[in-house]
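Shown next, in structure tokens, is the structure this report addresses.
The other protein chains are all here in position, but one chain of the complex has been omitted.
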Amino acid sequence: MSQLKAVEYSAASPEVKAVYDDIRQTRQVDDVNNFWKYIAQHPPTLARTWDSLKDVMAPGALDPLVKELLYVAVSVTNNCGYCVASHTAAARRAGMTDEMFGELLAVVGMANETNRLAVGYRVPIDPAFE
Amino acid sequence: MSQLKAVEYSAASPEVKAVYDDIRQTRQVDDVNNFWKYIAQHPPTLARTWDSLKDVMAPGALDPLVKELLYVAVSVTNNCGYCVASHTAAARRAGMTDEMFGELLAVVGMANETNRLAVGYRVPIDPAFE
Amino acid sequence: MSQLKAVEYSAASPEVKAVYDDIRQTRQVDDVNNFWKYIAQHPPTLARTWDSLKDVMAPGALDPLVKELLYVAVSVTNNCGYCVASHTAAARRAGMTDEMFGELLAVVGMANETNRLAVGYRVPIDPAFE
Amino acid sequence: MSQLKAVEYSAASPEVKAVYDDIRQTRQVDDVNNFWKYIAQHPPTLARTWDSLKDVMAPGALDPLVKELLYVAVSVTNNCGYCVASHTAAARRAGMTDEMFGELLAVVGMANETNRLAVGYRVPIDPAFE
Amino acid sequence: MSQLKAVEYSAASPEVKAVYDDIRQTRQVDDVNNFWKYIAQHPPTLARTWDSLKDVMAPGALDPLVKELLYVAVSVTNNCGYCVASHTAAARRAGMTDEMFGELLAVVGMANETNRLAVGYRVPIDPAFE
Partner (left out) sequence: MSQLKAVEYSAASPEVKAVYDDIRQTRQVDDVNNFWKYIAQHPPTLARTWDSLKDVMAPGALDPLVKELLYVAVSVTNNCGYCVASHTAAARRAGMTDEMFGELLAVVGMANETNRLAVGYRVPIDPAFE
């Protein structure tokens, strides 16, 4: 769609610039990713999504690396190419090694396999899990 | 399907019993879950799946709790009821607290949301991620 | 939803009855499944879906059993409980044995696993496949 | 696959040409999209799919713009790149503005997030919804 | 999981009660749905999700009925039982008739079918859609 395009910093409204600035400061990067530049076409979505993501990905009971691994696992399962690329990069910045990545995909693959075996065999939930 | 049924230990073939015994010993449980009893209807699938799962879920570069969290993330994204119930229980046994579970689902929810925003806005992959 | 309910033969309009009669005759059954009774709430959907399904599932280059196996594979991958139950039953009527069912689910499981490995490792398509 | 290719009008069989002509007349376009040219490799699928789509997308209780918005919502959720591109274009032709598109994706994103929260927390259906 | 349970109003913390009160007032209902009671186990998720949902579902360029139809379309495509039940009810309250519901599901069904035809035939994006 020719209508879809990145909103670059120089062309952004003050409202959008403020979000970009917060992303750049929080993540210590010079420029924001395409994801933010594209959703900036709808400023309320940009502001709301960044607020939520900053909260959800902050350190808590789970550390940031684990959260990034979970993000990759969901993105792979959903087959979202952009998301796999960007969150694999984010996970590496957060400390993911090649070996961790290999094990992550092995778990994601097995989970997708056994999910289907559970569905196909119509396995009833064990009383202990209720 | 009346043809689908759990293969209980007492009625299992020696081949199936050997797998059940290995599961019970590895996991230190008295009985195996319904998942194993149902896929035991096709003994090669039982043996192959257990062998793979034992390898994949063993401690490695990622610890067992992180692997269980990843399993829950995939199962939730695939909407597999049995898998969510059984792997949430497994994650709790591996040390997942209520707070960790809350953060896990928050990440899974956000990842599913932003995956769709990336697809809907047709965001091109940043050169830095290639 | 109290608004959702099966449209039984006795209460059906002539238009719906005609579709039910064709299903009963084509499949040689006394009554139609719940699937048809529920979508009959929107008669154009009932008529169009049955027409399409009768065409698509008829013997052709692929025989009816293979078509039913494919239907189960999709239904398991989509985690549709009703669909897995009804099409597993249909596949058995078309000749699927326990051994065939076991192999079917093994293939479906492996395909779901390797699909995710291909996505996670971002495997480029081999020139020979283009 | 070298075997896969668009069936252009000039090379089409009379049966395929008739469908192309109906698409061109119904939609008031000079040429049909790649979607139709590719599925034309299996003429019965071309004819059946066009017949169904023409019926389903015609004005009814829901107007054509709403139907196109729904099509985009499903295509985004399924992560179908071609479908997102073609139906976003179709929705714009039917009157979708930038603001409507922004709100559409915001709803689709939130629905995908809350769907997973409902699954992960294993929320039982309220009696009022049964 | 015995750990999962609804947080009823009487047992809720002041923070959770405030969200419940806002939902009740905004929606003019006596009690909140199970969805809110279950995610209330993680108060930050409750507060953030309600804030986002209230914004996203408010009247805007798209009216509330259209937004509820989109929510149902996504929930059906994701096969989320709770979500289909609750949002079908919400859509009916917003004015969805039986005829509109029938057409909605017809579009959702066709979109899921044609999405797969586009993927299976590997249809390239038309230049006009780029």
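The letters A, B, C, D and E name the chains in turn, as written, and every chain counts its residues from 1.
Keep in mind that, in the parts below, a contact is a pair of C-beta atoms (placed from the backbone, for glycine too) under 8 Å apart; a residue touches a chain by one contact, two chains touch by 3 or more.
Fair warning: this is a prediction, and the values are worked out from it, not measured in the lab.
Novice: For the chain that's been dropped from view, list the shown partners it touches.
Specialist: Missing chain, whole complex, touching shown chains: A, B, C, D, E.
Novice: Can you list, in ascending order, the subunit B residues touching the missing chain?
Specialist: Per the touch rule, subunit B residues meeting the hidden chain are 1-2, 44, 48, 52, 55-56, 129-130.
Novice: Which residues does subunit C use to touch the chain missing from this display?
Specialist: Per the touch rule, subunit C residues meeting the hidden chain are 1, 4, 33-35, 38-39, 41, 45, 49, 52-53, 56-57, 60-62, 66-67, 69-71, 73-75, 77-78, 80-83, 85-89, 97, 99-100, 102-104, 106-108, 110-115, 117-119, 121-126, 128-130.
Novice: Just the residue numbers, please: which parts of subunit A touch the chain that's not shown?
Specialist: Where subunit A meets the chain not shown: residues 79, 85, 88-89, 92, 98-99, 101-103, 105-106, 109.
Criterion: only the chains that are shown with their structure count from here on.
Novice: Which pair in B-D, A-B or A-D has the same interface as C-E, with over half of the contact pairs matching by residue number?
Specialist: A-D
Novice: If you tally the C-beta contacts for C-D and for B-E, which one comes out higher?
Specialist: B-E
Novice: Whole-Å distance, subunit B centre to subunit C centre, using C-alpha means?
Specialist: 27
Novice: Need the CA-centroid distance for the pair subunit A / subunit C, whole Å please.
Specialist: Chain centroid spacing, subunit A to subunit C, equals 34 Å.
Novice: Centroid of subunit D to centroid of subunit E, CA atoms only: how many Å?
Specialist: Distance between chain centres, rounded to whole Å: 21 Å.
Novice: Can you tell me which residues of subunit C touch two or more of the remaining chains?
Specialist: Residues 1, 44, 48, 79, 85, 105, 109 of subunit C touch two or more partner chains.
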